[in-house]
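Structure below; questions to follow.
All protein chains but one are shown at their positions in the complex.
Let's turn to chain A:
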Amino acid sequence: MEAVIDVAVEWVFVCKTDDIPQNGGGCVKVGDEQIALYNFSRRGEWYATQNLCPHKQQMVLSRGMIGSTGDTCEPKVACPFHKKTFSLLSGECLTGEEYQLKTYPVKVEGDKVYVGIE
């Protein structure tokens, strides 16, 4: 699932694969940054976004439910507060508001999960 990445990223080891629940998320700490990491095991995919929901500035996206929407099965996460949903691919808000999440590349080697930091 790694997209072609233009910018050189530093791969930071964040946790083991079984630290993040299946088909759910968890929050990892990288320096002072909070990153929401999602284990989309139903599709064998991993995603990472900022943990902060831009709607009310709450550090909670990792606690949201994930799922998909539309004919293309766009993967998404729903904020636990007001159920604003965001694409896990683009970080775009899918509930019609102009919010944008930062997304991060993720790679898994063995049972180790790495997040790419610019």
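Definition applied: a contact is a pair of C-beta atoms (placed from the backbone, for glycine too) under 8 Å apart; a residue touches a chain by one contact, two chains touch by 3 or more; residues count from 1.
Quick note on the criterion: contacts and distances are computed from a predicted model.
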item	value
Protein name (UniProt record) of the chain left out of view, among "Response regulatory domain-containing protein", "Lipoxygenase domain-containing protein", "Nitrite reductase large subunit" or "Cytochrome aa3 subunit 2"	"Nitrite reductase large subunit"
Which residue of A:9, A:65 or A:108 touches the chain not shown here	A:65
Touching residues (missing chain, whole complex) on chain A	14-15, 19-29, 34, 37, 40, 42-43, 52, 56-60, 63-70, 73, 75-76, 78, 80-81, 83, 85
